[in-house]
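Every protein chain but one is kept in place in this view of the complex.
Moving on, here comes chain A:
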Amino acid sequence: MSNIAINQNNIPELRFPEFKEEWNIERLSNLIDIKSGKAYKNNEYIKKGIPLLQGENIQHMKLTRPEKYLPKEYLNDSRNIALNYGDIVLGLNRPIINGQLKIAKVGNDFSPALLYQRAGKIIFDKNLSNFYLPLLDKYITEFVYRESVGSDQPFISTTKLKSWKIKIPHYNEQQKIGNFFSKLDRQIELEEKTLDLLEEQKKGYMQKIFTQELWFKDENGNGYPEWVEKKIKDALGERKERSDLGDLLSVTIDDGVVKFSEVDRKDNSSKNKSNYKKVYVNDIAYNSMRMWQGASGKSSYEGIVSPAYTVLHSKADIDMDFIAYYFKTHKMIHTFRVNSQGLTPDTWNLKYKQLKEIKMSIPNFEEQKKIGDFFQKLDRRIELQSQKIESLKAQKQGFLQKMFV
């Protein structure tokens, strides 16, 4: 194999200034070894024991919890595939998903573990763990792209991989690069944890604000008037206007109302859209078949939706943001399920006819606006956090490209 031209300049584009030497070309087999996991039979699994890590548990820089367990004794029989803290594992089947290599470091929660077939344990100098992770990520990704061209079911041949040649700096530079990348990884990890916490926090406020365990005060520091019980029909009317003009909109459980052109879905909409329903900015649209799962949202767009949806407009003194969040509370979703009709969950349906009779407690307009606005801000914060994480990942990718030869 000669994947590297010998006379190429072996110096990375971006480098810590104290290092000057050229990087050396090495065959991977001189640096690492790879052991494939073992196949086990169904009757060998037990309920509780040593987790068995399978290829599908390995994601990019992340492991998911295995579902199968093996008896403790197996650790003794299979030492070379037993996994411990700091080991690097590699998914050998379909190794790249969404452009990312299935490679990850084994953390404390999966130590010890055993490895199933079509997954590999990488044996290397553990003092350089922080360096090898980005290094292998970069080079094995390249390897896969070059070696599995034209194959439907790409997989990594460990023999071929080991004969692959890569470039590598001297020990000190390895250490420094490793430390740097470990900080980047840690940063991403912390920001992801923050994202989870922000979502958890929003959920907590959803629980407490709609049950009025927590409440806002007006500018004088006084509480708002008591919430009033109303039927939905007193707050929301059904919009029945039909139109075939405008952007096609779609309602999703996670993202509310989105433009159809921006989601990754097959267009099954009928050619003749004359029966489609009109949606105005600030309307709430919901999927009557999925309302019991929370498929509703406030629209920021004017457009049309499939006739299968129901469109709601506000009546006087109703803040649609407030309603949109209210409709996503655990209790409301349960109420929607109870009031849905149909023989099986596949056919449960909540039309306006049933929805309009449901009761909900509603604060005065000012408090509604405050609550709606508060949750909007929380959502915006969550969105910014996601964007930050994406940027950090892109940044890391850039360093991977420039700091390795």
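Things worth noting here:
Convention: a residue touches a chain if its C-beta (ideal position, glycine included) is under 8 Å from a C-beta of that chain, and two chains touch if they have at least 3 such contacts; residues count from 1.
Basically, contacts and distances are computed from a predicted model.
With the options "4Fe-4S ferredoxin", "Insulinase family protein", "Cytochrome ubiquinol oxidase subunit I" or "site-specific DNA-methyltransferase (adenine-specific)" in hand, the undepicted chain maps to the protein name "site-specific DNA-methyltransferase (adenine-specific)" (source: UniProt).
Of the options A:Ser29, A:Ser78, A:Gln100 or A:Gln207, the residue whose C-beta touches the omitted chain is A:Gln207.
For the chain missing from the display, the contacting residue among A:Lys259, A:Arg337, A:Lys369 or A:Lys393 is A:Arg337, taking the whole complex into account. Checked against the hidden chain, the listed residues A:Glu191, A:Asp234, A:Glu366 or A:Asp379 yield one contact partner: A:Glu191. By the touch criterion stated above, the residues of chain A touching the omitted chain are 14-17, 180, 183-184, 186-187, 190-191, 193-194, 197-198, 200-201, 203-205, 207-208, 330-331, 334, 337-339, 341, 343-344.
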